[in-house]
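The complex appears here without one of its protein chains, the remainder shown in place.
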Amino acid sequence: MRSPLPDYLTEVLDACTDGSGTLADYIPELANVDPDRFALSLVTAEGTTYSAGDDNHVFTIQSISKPFVYGLALEKRGFEAVLGKIDVEPSGEAFNEISLERDSGRPLNPMINAGALTAHALVADADSPGTAIEEIRALLSALAGRELDIDEKVAASEMQTTYRNVAIANLLRGYEIFCDDPDEVVAGYVRQCSVDVTTTDLAMMAGTLASGGIQPRTGVQIFSRPVVRQVLSVMATCGMYDAAGDWLSTIGIPAKSGVSGGLIGVLPGQLGIAAYSPRLDEHGTSVQGVAAFERLSRDMNLHLMDAPMVAHSALRRRQVYGEGSDAVTLLELEGDIQFTNTEQIVHAVVDEPVTTPHVAIDLTLVRTVLPVGRRMLLELMRRLHVDGIDVVLIDPDGDLPDPDAGNGYRPRVVRCLEEPRESR
Amino acid sequence: MRSPLPDYLTEVLDACTDGSGTLADYIPELANVDPDRFALSLVTAEGTTYSAGDDNHVFTIQSISKPFVYGLALEKRGFEAVLGKIDVEPSGEAFNEISLERDSGRPLNPMINAGALTAHALVADADSPGTAIEEIRALLSALAGRELDIDEKVAASEMQTTYRNVAIANLLRGYEIFCDDPDEVVAGYVRQCSVDVTTTDLAMMAGTLASGGIQPRTGVQIFSRPVVRQVLSVMATCGMYDAAGDWLSTIGIPAKSGVSGGLIGVLPGQLGIAAYSPRLDEHGTSVQGVAAFERLSRDMNLHLMDAPMVAHSALRRRQVYGEGSDAVTLLELEGDIQFTNTEQIVHAVVDEPVTTPHVAIDLTLVRTVLPVGRRMLLELMRRLHVDGIDVVLIDPDGDLPDPDAGNGYRPRVVRCLEEPRESR
Amino acid sequence: MRSPLPDYLTEVLDACTDGSGTLADYIPELANVDPDRFALSLVTAEGTTYSAGDDNHVFTIQSISKPFVYGLALEKRGFEAVLGKIDVEPSGEAFNEISLERDSGRPLNPMINAGALTAHALVADADSPGTAIEEIRALLSALAGRELDIDEKVAASEMQTTYRNVAIANLLRGYEIFCDDPDEVVAGYVRQCSVDVTTTDLAMMAGTLASGGIQPRTGVQIFSRPVVRQVLSVMATCGMYDAAGDWLSTIGIPAKSGVSGGLIGVLPGQLGIAAYSPRLDEHGTSVQGVAAFERLSRDMNLHLMDAPMVAHSALRRRQVYGEGSDAVTLLELEGDIQFTNTEQIVHAVVDEPVTTPHVAIDLTLVRTVLPVGRRMLLELMRRLHVDGIDVVLIDPDGDLPDPDAGNGYRPRVVRCLEEPRESR
Partner (left out) sequence: MRSPLPDYLTEVLDACTDGSGTLADYIPELANVDPDRFALSLVTAEGTTYSAGDDNHVFTIQSISKPFVYGLALEKRGFEAVLGKIDVEPSGEAFNEISLERDSGRPLNPMINAGALTAHALVADADSPGTAIEEIRALLSALAGRELDIDEKVAASEMQTTYRNVAIANLLRGYEIFCDDPDEVVAGYVRQCSVDVTTTDLAMMAGTLASGGIQPRTGVQIFSRPVVRQVLSVMATCGMYDAAGDWLSTIGIPAKSGVSGGLIGVLPGQLGIAAYSPRLDEHGTSVQGVAAFERLSRDMNLHLMDAPMVAHSALRRRQVYGEGSDAVTLLELEGDIQFTNTEQIVHAVVDEPVTTPHVAIDLTLVRTVLPVGRRMLLELMRRLHVDGIDVVLIDPDGDLPDPDAGNGYRPRVVRCLEEPRESR
């Protein structure tokens, strides 16, 4: 059987091809592209990729680099330092508006050019100013899962007309938002925007955000969870410039567009999406890209606020094995252990108390234990122990290291279900 | 075993009690409340309730009524009519700013007073203007799961000082955003804000939004999914007035506050949350309420962008029963059937093709089949059928009615797993 | 000989008739007027009137009442009280914009509706709230030099649609800019706007401002000079709403328009001008009225910044009479004695010293002695006295009462030139 997904994506491309919009003209080199290219790629949080159209066509990343470089700045400088220099409020203004906070000059958010120039400057090491761009290229390559290059021809073309970015960089320098040479920051930023990508690359980058910062193909943790959270929040409120509210309610996918025609979206925990079509609307966003996102969101119920009832429980199975003093209640858990689904395990154990002298909590199928899940599992084990029940933790992958449940109590840890039963 | 949740909530209340902030004084009656009341309630999407503190203390709902009345307007008038009168863009302004669209006078969003007055007017039937308030009281009662009353003393108190709302209503009338008498709209709106609630009521209202519009206790579908999506989107971008970006990135919970000290939050698919503490910050939001939300979000990883990797698959179990020409591959599904988890079933079947002549797809444990899930399941069945495999659908609850897979093919539908095997 | 002025004004009317613009429609009654009426009136600071066209056609004064009621508020409450409630900054906004100062709610200036409503409320006596309108009608009558009436039909018509003014009055009440009932203030203000006038009346009102607050026909001092200064300053910067800079540089006449089609202008010390034509441009200003003002300003060099070199000197004549110890230098002054022209007298006396033992300073032809002129004349006389010269002041009208020159010196005062010579 062939997967129906690629066919579906091809249908979406066909339905969304309408030839309206115009090529970006403010960067001379961008006016020379083939206006009819159209591509769409999806990457699931597990790393499965689906593509259709010109998905190996190469174009420059432009503003889609912004959320990732912001993430890099957060990783390198920490939240406090970055938030002190770049706010996170929607500007209600177009992408090239100046949008600085009155008095302080702090850019309103990292998705407008002022914020992106500042994020670029924050990445630079004070003692080796020219290295930021190489670090950024390496980051984007790691996100894409392959080496990416800079299109120097596009960069040079943009440098000739980028008066507005020079203006903004000088304003920021005047406010001492950064202390680097404004011309150097602009030159680095323009090269950052000129990294060559395909929709497959972009979908992989978006997919990395969707899977909590782990590149879904290579498995490398590129961003920490708090950074992913921050980047996605900013994309949700500021990614689509002056139509934040309309985009979030209609499409419901944190997103970011670039003036070369690229567009990415992230559905946390589920999907990274990327589209490419170089004809733009008046906001500088790909017309057909937006149409494809609308279609995907509507057809596939991909809306941030339309979350499925999360795995009703992390409890995959509850079963009693053996009898009498050997009787053990097996609680088999699965998925990410977070608040809601652990609450349901606790709720189940409270509602229908354990009647066997032993309980085995099996984490074999668990993917991640979030801090809240850890605290709740430990508390559950502690309370079972207080009730006189012997608890065994099956944790072959070490998902719950150092299980100190409090009051000096630690459950016994084993590697597989057979062990405890065999050991008895 | 006792659930640890109430203890945890009590801890949160203790940790967040700091006595700062001041009582609202612009409504005389609100200045007379006990400033030290503090309550916190959670309702899961399944309807389990946890509370701590003064959770049966009664206060007026105030602006927390806004998202629900907006939802009611959407249900009664449809999206087009409502969006034509109220936009959905963040205003970047305080709650009592006027925030009308230049020229048209359209309120920027339904969370500011101008939008809320318009939503109230939209609920009214042209031919019986006075009935909106009763309809709204009934809605809020249905959401809370009990009859709620209007505190006429607070309403009367507010009517004496509500010059600003009278001003806004007259501006809206001047722009013909509505054609009702401005004084009547204000009088109705003030009574809407004076409905008496507890945090348990509010958490239940929020929980209804969390569970896709279904009141989690009564099971009544109060809002359709598209309306829930819209209401939550607007809460996410406009619910916290001039700090939308900061709130979404730090707390990450679509929320709405009221000037009497209430605060609700909704984590789609997971939780409804409500807090109450009447001391307010300079935005008119409960100081301790915000602190409690911050603590909950941080401790419990309750952040919209921190979605757990959604149920890696809706495929609970894949197992082969029988042999030879009777061999059947059972695909047991669970949870909400949406895009991501169905994609994983399809992916599994493509990767490891079915080798038995029969396939049984079991929906017994399924909760809801979203449209995208329906389309994908039908396409899966069609493709299996094309490959010459006999498909049986186990659907005791009718989750997939009228299973027309296209090209005239319909799988056989049965009520339980035994049937197909017995029937063979 | 007939004056050429009326012919000239008729020419201007002919040249400026073009039939473009539309009648005001927001006050129903104003939509019923004859759109082709056109009138132009001038009043010099001496009270000479020139008119052309429909100069006895009656229309409602509307916003042209604003500067005069502002002046009345200044006279009654004093500068400090009024400035505390109404600022004087241009709003850069249309006439019906709300334009309140952030936080305080203080209207930006008295020419926008918010400021005009506040000025109206300031005129009211706290203990007899309904009397403001009668006081205002009496003021406007005194300015026009005849009894004016209120067109109650227009007032009633406007009351039906004046939602925006009700809105603004409620906002102001909410900010405690005034404490009167908002509906009463609006009702009074609407009647203030409905006072019936002709262009001759309006030109006389403008002429009163041109001649320093003295009604040029009746000679009554209606406004003090500081109030006139303030009213004209505000007309210059705020009178033409969002085109203040363009109007002042192109036309150069402090002005105020009304939505019924009236338009007044004041050239301080020179002229009051009024036009009427009810077809309006998009700012709510008379199209043909503006054209006539442009034509008058260009043709007649009526531009505030194009001031003539002021009377090179107040010294009309310097002549020596008699010989020897009887010789007297007569200094005959004329006009308004202010700084520039008195400086020239002093300059002349310094340059070409008095060589006679007597000096006679003749104020017979002087119109007004401003405080600065008084100080300079007294100082001149003191210094002549110190130089051993005998000074006589000819002041038949008492223009320089109590001429204490300092150091105990007072010049001898006589009523006519003959006296001193006869007395010797």
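Remarks
Chains here go by letter, A, B and C, matching the order in which they are written, and residues are numbered from 1 within each.
The criterion applied here is as follows: contacts are C-beta pairs under 8 Å (C-beta built on N, C-alpha and C of every residue); 3 or more make two chains touch, one makes a residue touch a chain.
What you are looking at is a predicted structure, and each value in this text was computed from that prediction instead of being measured.
The chain not shown here is in contact, across the full complex, with A, C. Touching the missing chain, out of C:41, C:60 or C:338, is residue C:338. From the options C:4, C:19 or C:84, the residue with contact to the chain not on display is C:4. When the whole complex is considered, the residue among A:170, A:218 or A:368 that touches the unshown chain is A:170.
Check C:71, C:105 or C:254 against the missing chain and you find that the one touching it is C:254.
Among the residues C:41, C:62 or C:109, only C:109 touches the chain that is left out of the figure. Considering the whole complex, the residue from A:182, A:216, A:245 or A:262 that touches the absent chain is A:182.
Residues of chain A in contact with the chain left out of this view: 98, 161, 163-164, 166-171, 173-174, 182.
Although one chain is hidden here, its contacts on chain C can still be listed: residues 1-5, 44-46, 48, 87-90, 92, 109, 211-212, 225, 228-230, 232-234, 236-238, 242-246, 248-249, 252, 254, 267-271, 299-312, 316, 334-336, 338-341, 343-344, 346-347, 349-350, 353-354, 367-368, 370-372, 375-376, 379-380, 383-384, 387.
One rule holds for everything that comes next: only the chains that are shown with their structure count from here on.
In terms of the stated touch criterion, chain A and chain B have no partners in common. Chain A and chain B, compared by their mean Cα positions, are separated by 24 Å.
Chain geometry summary: the mean Cα position of chain A and that of chain C are 67 Å apart. One simple way to say how far apart two chains are is to compare their mean CA positions; for chain B and chain C this gives 63 Å.
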